[in-house]
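Omission of a single protein chain aside, the complex is shown with its protein chains in their original locations.
Read from first to last, the chains carry the letters A, B and C; within each, the first residue is number 1.
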Amino acid sequence: MKVKILAILSVITMIPALYMIFLFAPTEATQGNAQRIFYIHVPLAVVGAYGSAIMLFIGCLGFLITRDLKWDRFAACSAEMGVVFTAAQLLTAMMWAKPIWGTWYAFDSRGTLQIVLLLIYIAYFMLRSYLPDREKRAKLCGVFGLLGMVDVPINYLSIYLFRTQHPQPVISPGGGGVDPDMAKTLLMSFIAITLLYAYVFVRRLTIAKVEEEVDYLTQVALANE
Amino acid sequence: MFALESDDIRKTFGHFTALAGVTLNVERGEFLALFGRNGAGKTTFLKIAATLVRHTHGKLRVEGVDISDEPEKARRYIGFLSHNTYVYRDLNPVENLRFFARLYGLKDPEHRIESLLDRVGLQRRRSDPVRGFSRGLHQRLGIARVMLHDPSLILLDEPYTGLDAHAVETLDQMLDEASAAGKTIILTTHDLEQGLRGATRAAIIDRGKIVFTGAANTAAIREAYASYIRVGVSR
Amino acid sequence: MNNRAFTLVAIVFFIHNWVMSSRQARLEKKLEELKNQLKDRP
Partner (left out) sequence: MKPLTAIVFKDIVIEMRSKESISSMLMFGILVLVIFMFAFESSGLEKTVIGPGELWVAFSFAAILGLNRSLAMEIDNDCLQGLLLAPLGRGELYLGKVASNFAFMIIAEFIVLPVFFILNNLSFDQRFIGIAGISILGTLGISAVGTILSTISANTRMKEVMLPILQIPLSVPVIIAAVEATSQILNNEKPEISAWLTILAGFSIVYLTVSYLVFEFAVEE
């Protein structure tokens, strides 16, 4: 039920968001239409990549403290959201960077951090799939997720320092865009992406619960044989 | 005074229940044989007592020390032996024992190591790497490792698995000696005769619960064993 | 590039959603089967 409401809400907000991105927001002077990618890129990065990092951290810490499986499910779903949203976000970044910078990918500080983050999410997932025992999986993934998320701020610090030492002619995508219509569009798009995230997350969480139940019943069925 | 007091020990994870509430007191100097089918929870229980696995509910005290509050202190009283001996294959017996003696912070380890090597009959192989040892010799070194820090509570998890006749004899002899020296022993096995050989008391664990306790070598224990384990009927 | 970027993002979410749906369907079917199987035995 919750899933359906969230699905409807995210569709409802996505339509005006898309309208505002393509038709309502003024065209940026220097970057032209390509700048419109930025309206979807920023929410994807903030909500999807960094939001998932915070959620994964909370999930792992929650599990290690309470040892309650629901936190492990929470962490697993956050990591999956991290993979999907960070990948989508990197695609938008590439599409934006090609016409503006002339390269698909530039290793600026944020971009590098995103790639490392994506690698950590994927590593978390691979670790999960190679651990057959349910309890071990939860514990070890909890430890790895925690260590991985502790890594993020240090990573950011080192990458940031790395890049400011070698300044590049990179204009921040939001450079100069303080137009009120642009701000409204960005806000709308933020709301839409957050609802989308919530919908996918809750849906994934219910699947995880079913998965657990199937696992348990399979064990019971095997034990009875 | 109990050597081991277990009060409603449970181990659950998600839907799974490994132990459903084990309440068991073992007096000092007792030799308890714990029977159970595979997966009944006997290994889990011993591992919880040895602080290798954490329980989710209940209290367990070893020589009066709560294993959740002071696990390091409790471990000093415990000797744990399973079918794995936990010794390093690249080291020789003396080096292995010396290492564990250091971990336990023993005083005058050399003297203790020599007397143990004599007792388990490994003096002749004292400087050969463990890698070339037979299963029986391996287990003898395992026994020496367990006895090294003079534990007052000895936990044995299926120690007879894969042993040759000679090693079984050594193990039996060590257990008798330890028992005579007033040590508390808990032994898990699924083999009735082997379990009852030196035991003073027996208990049966089934589906994570103690379902029977009583003096060893009585008809009652044989009956209970037959109904719970040999037939394998679940209740 | 604009259209391509938005299409790509849409495709990513579509594929993920599709994978989730098929997974959910498969799991729910399996769950039913198991429940039926276990109904006979308590």
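Basically, contacts are C-beta pairs under 8 Å (C-beta built on N, C-alpha and C of every residue); 3 or more make two chains touch, one makes a residue touch a chain.
Here the structure is a predicted model, which is why all the values come from computation and not from measurement.
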Among displayed chains, the one left out touches A, B
The one residue from B:Leu4, B:Leu19, B:Ala50 or B:Ala178 touching the chain left out of view is B:Ala50
From the list A:Ala106, A:Val143, A:Ile191 or A:Ala221, pick the residue that touches the absent chain.
A:Val143
Quick one: which of A:Ile120, A:Met182, A:Leu195 or A:Val214 touches the chain that's been left out?
A:Ile120
Going by the touch rule given at the top, which residues of subunit B touch the chain that is not shown?
47, 50-54, 72-73, 75-76, 78, 80, 82, 84-91, 95, 99-100, 102-105, 129, 145
Touch residues of subunit A, complete complex, unshown partner
64, 116, 119-120, 123, 126-127, 130-132, 136, 139-140, 142-144, 146-148, 150-151, 154-155, 157-159, 161-162, 165
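Basically, only the chains that are shown with their structure count from here on.
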Check: interface with higher C-beta contact count, A-B vs A-C, is A-C
Quick check: how many Å separate the C-alpha centres of subunit A and subunit B?
49
Contacts from subunit B onto subunit A in the complex sit at residues 13-16, 39, 56
Mind listing the subunit C positions that touch subunit A in their complex?
1-2, 4-6, 8-9, 12-13, 16-17, 20, 23-24, 27-28, 30-31, 34-35, 37-38, 41
Interfacial residue positions of subunit A with respect to subunit C in the complex:
33-34, 36-37, 40, 44, 84, 87-88, 91-92, 95-96, 98-99, 196, 200, 203-204, 206-207, 210-211, 213-214, 217-218, 220-221, 224
